[in-house]
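Below is one structure, written out as structure tokens; the observations come after it.
A single protein chain has been omitted from the complex, and every remaining protein chain is retained in its original position.
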Amino acid sequence: MGVILEKFPKAAKALPGGSVALTTADAFIGWSRKYSLWPVQFGLACCAIEMMAAYAARFDFDRMGVIPRASPRQADVMLIAGTVVKKMAEPVIRLYHQMPEPRFVVSMGSCANCGGPYYDSYSVVKGVDRLIPVDVYIAGCPPRPESLLYAVVKLQEKILKMKLAKGAGATPQQETGARNINA
Amino acid sequence: MTAEALASKVAGRFPQVVMAAVPVKDYCTLRLTSASELAPVVGFLKEELGFDYLEMVTAVDWLGPVSPEGFVRGGRNPNPFASEEPPTPPAARNPGAPYKPVFDLLWCLANIPERSRVFLRLEVPRDRPVVPSLCAIFKAADWQEREAFDLLGIAFEGHPNLKKILTPDFLVGHPFRKDYAHVKDRYDE
Partner (left out) sequence: MTNTAGSRGGRFDQLFVNLGPQHPSTHGVLRVGLTLEGEVIVKAEPDIGYLHRGSCKLAETRGYHQCVVLTDRWDYVSAMPNNLAFCLAAERLMGLEIPARARHLRVVMCELNRIASHLLFLGTYGIDLGAFTPFLHAFREREMILDLYEMLCGARLTYNYIRIGGVMSDITQEWAAKTREFLGFFKPRMREYDDLLSFNPIFLARTEEVGLIDARQAVAWGLSGPNLRGSGVSYDVRKADPYSSYERFDFDVPLGKRGSCWDRYYCRALEMRQSVRIVEQALDGLPAGDIAAKGVSKTPKPPPGEAYAHVEASRGDLGIYLASDGGAAPFRLHARAPSFINLAILQEMLVGRKVADVVAILGSIDIVLGEADR
């Protein structure tokens, strides 16, 4: 897949009518990507309970193609559901790097966004975007499951904007911060 | 068993153990005078009075008000728009407070069938916080003593596995001490 995504845009641009082919390919790849967002089954704190509620019957995450995977190797998106403490920082980074490209991160809840109620604590990382790049932030302590659904919708919109011509087949290598997919 | 009856039973065997001047409210609180008394008193309570359930082990650092250095922001107002007001000197804040350089250790034992519980307390100096471990008597002491060691730096002599339990390995110091100063690590700024 990586070879196609990296080499195909260059080859297509050289051809006559290549940009049309690229647009079609974008639409197809984006469509297939956005409806099969598989998150790592990974909960940290309070928000993980709301995440579980989102998987359960009422909110039914499955209908958006979101099915939890037990292994990061099979996952596309990481839901950081809860407080990231310093002891957990290393495993979070490692899990992120174990996921295949393209990978997305949703920072769920105040703690993952900026430390939340623990902004002053000696053992909490003040925002997971200090460790890994984040695509969507959800506010709330904890956010409702609907917010998580909305975040997935936003992520899907973002995925549709990823263009092969801009080299966004594989996400740009960014270490930390709020990620701009088109950068 | 009422608090007085219990205290008199213990005092019958260990005359130096008396009711504490500052009790844990509504519970029988006994003050130990030295660390060496701990194991015999606890053994007596367990074997003869049936207090076989160790409910809690904790400690308090009575040095003084908590130092703002122990927090990442150094006690500053988190609101960036707030005006920086001059800090009140800590000593002026609570004049009647019983500050002294000691760790006050607290054990809570319970007797399940008789529905009674007793608190034991012991003061150890801050510069040499060493107390005997109760691991051999209560297995429940294992992790709770490790927690007190990790957070307050109290050494429990005879503990089989006294090492950090909650804080990350690279954290320097014992964060629940009142004079703990946070050293910025790679995750703070």
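Observations
Letters A and B mark the chains as written, and numbering starts fresh at 1 in each.
In the analysis below, contacts are C-beta pairs under 8 Å (C-beta built on N, C-alpha and C of every residue); 3 or more make two chains touch, one makes a residue touch a chain.
Values in this document were obtained by computation on a predicted structure and should not be read as measured data.
Check A:Ala56, A:Ala139, A:Val153 or A:Ala178 against the missing chain and you find that the one touching it is A:Ala56.
The residue touching the chain not shown here, chosen from B:Ala3, B:Met19, B:Ala35 or B:Ala140, is B:Ala140. Within the whole complex, the absent chain has one touching residue among A:Ala70, A:Ala139 or A:Ala178, and that is A:Ala70. Residues of chain A that touch the chain left out of the display are 40-46, 48-50, 52-53, 56-58, 68, 70, 72, 82-83, 85, 87-88, 91, 95, 117-118, 120-124, 141-142, 144.
Residues of chain B in contact with the chain left out of this view: 22-27, 52-56, 58, 60-61, 65-66, 68, 70-71, 75, 93-99, 106, 108, 112, 115, 117, 119, 138-140, 142-144, 147, 164-168, 175-176.
Following the convention adopted for this analysis, only the chains that are shown with their structure count from here on.
The residues of chain B lying in touch with chain A in their complex are 70-73, 78, 167-171, 175, 180, 182, 185, 187-188. Per the touch definition, chain A reaches chain B in the complex via residues 85-87, 89, 119-123, 125-126, 130-131.
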